[in-house]
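This part shows chain A:
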Amino acid sequence: MLRWALLLLLLLLAACSKGAEADLPSIGEARSLAAEWALVNEQASQGHLTRHYVDTMRQSCREQIETAAKSLTQPQSPYGAEIAALLREPDDASPTVLRAHAIRLKQIEDSLESA
Partner candidate 1 sequence: MKPDAQIKLVSQLLDLPLVDKDDRWCGVVDDIELEGSAGRQMRIKALLVGPGAYRGRLPAWLFAFVCRVAGDRVAKVPVARIEKIAAVVHLDCAAEKLGLHVTEDRVRPWIPHRGAL
Partner candidate 2 sequence: MNPLELTLGIMTAVGGFVDISELVFAAQAGSNFGYALIWVFAFATVGIMVFGEMCGRVAAVAHQPVFNLMRHRLGLKLGFVTLIASVISTLITTSAEIGGLGLVLHYLTGAPYLLMAAASVVVLGASMWVLPFKWIERTYGLLGLMMLVFAAALVAIHPPWGEVARGFVPQVPQGLSTKELLKFGYFAVAITSAVLFPYEAYFYSSGGIEEAWGPKDLTTNRVTTTVGFALGSLLAIAILSMSAHLFRPLMVGPQLPGTSALEAAIPFGRTGLLLALLGMLIAIAGAAVETCMANAYSVSQFFGWEWGRHKKPWEAPRFTLAWSAFLLVPLAIVMTGVDVMTLVEYAILFSILVLPLSYLPLMLLANDKSYMRQYANKWLAKGLGWTYFVIVTAAAMAAIPLYVMTAGGQS
């Protein structure tokens, strides 16, 4: 019984840990959203999408990235700055620019995961 209680406590503590590792899910989320945003803009520029879809997907991407940014435990970190820079991009930003943000976030993600 005591063993199970300790295990549960450890799991809860692990889930609540502060620091960069705790921000990994948010970084990954922002990275994916940047890539999705880039893909939407790329397909939109090729005339493959409807106006409503483009507008709503861009809006959803931005809202979700904002949520991820707000949940960071270290918003002043390099990844926090990168996500803030991503949010400053206009809705119709170039796919190349947006993917560059995604690549940088992926690099940060990988380095944190291997640390």
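The candidates came about this way: all candidates are chains of the complex that A comes from, given by their letters.
The rule is short, and it goes like this: a contact is a pair of C-beta atoms (placed from the backbone, for glycine too) under 8 Å apart; a residue touches a chain by one contact, two chains touch by 3 or more; residues count from 1.
Given the structure is predicted, the values throughout are model-derived calculations rather than measurements.
Asks: Once the contact definition is applied, which of 1 or 2 turns out to touch chain A in the complex?
Replies: Answer for chain A: candidate 2.
Asks: Under the definition above, what is the set of chain A residues touching candidate 2 in their complex?
Replies: 11-12, 14-15, 24-25, 28-29, 31-33, 35-36, 38-40, 43, 46-53, 55-57, 60-61, 64, 99, 102-103, 106, 113
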